[in-house]
Structures are given as C-alpha cells and as structure tokens.
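Sharing a structure, written as structure tokens. Questions coming.
Apart from one protein chain that is not included, each protein chain of the complex appears where it belongs.
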Amino acid sequence: MRRIALAALIAFAGLILYGVSHLPARGGADSPPNTRVSAAGTPNAAAYYVENAYKDAATPNMVTVTLADYRSFDTLGETVVIFAAGLACALILRRERR
Amino acid sequence: MREYYHDRIVALSTRLMAPFIQIFALYVIFHGHYSPGGGFQGGALLAASFLLMRLSIGTDAAQLQFRRSWGTPGSSIGTLIFLGIGMFGLLFGAGYLDYAGIPIGLTAPDLRSLGILVVEIGVAVAVAATLTAIYDDLVGDQPEDHHPGLEHDATATEEADQVESPAAASRQDPGATDE
Partner (left out) sequence: MSEFWSGGYAYTAAAVLVVIGLYAILLKRNLVKKLIGLNILQAAIIITWVAAASRPDATVPVLDTHGNGAGRLPAVAEYLNPLPHTLMLTAIVVGVATTGVALALLISIHRRYGTLDETELLRKMRDAPG
C-alpha cells in the first residue's frame, strides 16, 4: 500500500512540475488575471473593481471593498463557516458536567 | 487574584504587552479602509492577545480578560451583525447586503463605506471569539499545574502577596544553597 502511494506520489510530482513549467509567465501582461477581457469575451472583474472601487464605496482599499461590498456574499458564507467550525469544536469536545 | 503562574517575569511582561496588542488589533480593524487590514486580520490579532494571556498566566486567571463562556455567544453575535446589516438593505427595498438602500440620508458611496465598516466589525468579533473558543475547547479540560508553593487560592491581590511571602520565606533558606 505504501509502495503504491509512493509510486503515485512520484508520478504526480513529475506531472505537476512539468505542468508548472508551462504556465504563462507570472505577472506578464498577457496572463489571464491581468487582461481586460477574459478569454471567453466577458469583461474581467478585477479591472472593473480597480477602476470603480473608490467611486462606488469612498474607500481607498480596493481589497476591502471587494471583500465586503462586491463579494460580500462570499464573506458572509465564510463567517458562517467560522461560526460552524467553532460550534463543531464545542459539540465534539465539551462534555456534560454531571 | 489566583496565582498559578510559574514565572513572574513572563506573567508581568505579557500582562504589559496584551493591551498594546489589543489596541493594535483595533487599529487594524478600523483602518481596513485606508491600509491593508480589515476584519479578519484584526480579529486574529485580538484572539492572539487573549491566547497570550491564557498561555502565560493560565486559563483560570485569564477569565478576567475574556471569559470561557463568551466564546460561542461572541461568534453568534458577530454572524448576526453581518446578517442583520444585510437584512437592513432588504427591509428598505434594495437587495440583500446592498448598503446603499438604507435611508439615513448620506450619499450612496458614504453609505457603502459605513456598511463595510460595520460588517468588518462583525467579522472581527466572530473571528476573535471563535478562535478563543476553539482554544478553550481543545485545552480547557486539562487541569492547571499548580506551583507547589502556592497551595491556597487567594481572591484579593493583598492576600495573594501575604500567602506567597511566608511560603517564599520558608522556601528561601534551604533554597539559597541551591542557587
């Protein structure tokens, strides 16, 4: 079992290192996160957020505006996940005081 | 105050540091608008200050700062602040979590800025309370190891000093030859 796992790990390591060396250059102007229009023809969300964050929310920090205004549903889901994790820890570990 | 710590220097220095860490955490939360920061980072710093006291002077003595029973209600309150602000937008005709729908009388960008601030405060409260509650659940059942010279729990600071000094005086004479 461990030999199968080791063989699979080596194969995966070779595959991922080959794949990573063929990615587009980090931070180049033609890499997909940096374009204005994505490959499917839709406008890129990040360019819109950078241009319109101060106009829409009067806040200089674009990351906070994206986190709490444009993508606030994701932050809401994450807060609920944190609450659920705290609740799960309490339910697993708290014993009744008899 | 109950004295369960083993090392007085560690206890004193962490008691001096913890308020500054908390002030820095509040700074990070409220300056999430103008510099890198925000709710999650500030909540983690706040939890770090609570955990610092729990690690240095023991969980029982650190109840004065943040009680064990505040952990789960704190995370509920933080999540409810987030949900409640969203509900405000829904009540006044705009979409859920649309801060600009609240008719306070400010312009829409200022309303969104205010909404972002309240939401970040809710997130910080939830994160700080949850991280402290997780630590209390993981470690809370362990009995505190008591320093062997301090058998009696003192409930006032003067009593604690009086309980300590006869024990220390009786321990110092045979202990002087060791150190």
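In this document, chain identifiers A and B correspond to the written order of the chains, with residue numbering beginning at 1 in each.
By our rule, a contact is a pair of C-beta atoms (placed from the backbone, for glycine too) under 8 Å apart; a residue touches a chain by one contact, two chains touch by 3 or more.
Here the structure is a predicted model, which means the values were calculated and not measured.
Using the contact definition given at the top, list the shown chains touched by the missing chain.
A, B
In the full complex, which residues of chain A touch the absent chain?
2, 5-6, 8-9, 12-13, 16-17, 19-21, 23, 25-29, 31, 33-34, 36, 45-47, 49-51, 53-54, 60-63, 66-67, 71, 74-75, 78, 81-82, 85-86, 88-89, 92-93
Over the whole complex, note the residues of chain B touching the chain we left out.
34-36, 38, 40, 44, 127, 130-131, 134, 137-138
Definition applied: only the chains that are shown with their structure count from here on.
How big is the gap, in whole Å, between where the Cα atoms of chain A centre and where those of chain B centre?
28
How about chain A: which of its residues touch chain B in the complex?
Per the stated touch rule, the residues are 55-61, 63-65, 67-69, 72-73, 75-76, 79-80, 82-83, 85-87, 89-90, 92-95.
Give every residue of chain B touching chain A within the complex, in rising order.
32-39, 71-72, 75-76, 78-79, 82-83, 86, 97, 99, 108-110, 112-113, 115-116, 119-120, 122-123, 126-127, 129-130, 133-134, 137-138, 141
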